[in-house]
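With one protein chain removed, the remaining protein chains of the complex are shown where they sit.
Entry: chain A
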Amino acid sequence: MSSRVTAKQKSEYYYLKCVLEQEENGTIKYIVLERVKLKSLIVNALKQLHGLVGAAITVDVLKCEKTSGEIILRVKSSDLIKLRSSLTILNNYNGTPCRCNVKQVSPYLMSLAADSRAWSPVEVRGKQSRYYEQS
């Protein structure tokens, strides 16, 4: 028997899937960071835009995918706007210009498993997207 589950209240957390990008010789490449470095980068970005209040936001790094550069973050839903705007404003990593491309945002971690926007009927499943150069 199938059953239907409805979440009645506002979800407590939001999950973000993002990729740190960098331009190298005219092509876009993703940056892979260790968790600690990534966390400090994010906290710095938050502090830069929102000050101490921003730095007090708890952000959890759930995953750092080494093969695709994807990062999954978790924040309290009340802090989502602050975190996302800080990621938008983020402009350099170690002195080189970079961009944090937020791919997906969802209140459910499971829905980050599939990206409806990146899906295209032409591309064969399992193949890496053409956007990134394969390193």
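Everything that follows uses one rule, which is that a contact is a pair of C-beta atoms (placed from the backbone, for glycine too) under 8 Å apart; a residue touches a chain by one contact, two chains touch by 3 or more; residues count from 1.
Keep in mind that, in the parts below, contacts and distances are computed from a predicted model.
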| item | value |
| --- | --- |
| Name under which UniProt lists the unshown chain, selected from "Dynactin subunit 6", "3-isopropylmalate dehydratase small subunit 3-like", "60S ribosomal protein L20" or "Ribonuclease P subunit p30" | "Ribonuclease P subunit p30" |
| Chain not shown: contacting residue from A:N44, A:S85 or A:S106 | A:S85 |
| Interface with the undisplayed chain - residues on chain A | 21-23, 26, 28, 48, 81, 84-85, 87-89, 91, 97-99, 101-102, 105, 117, 131 |
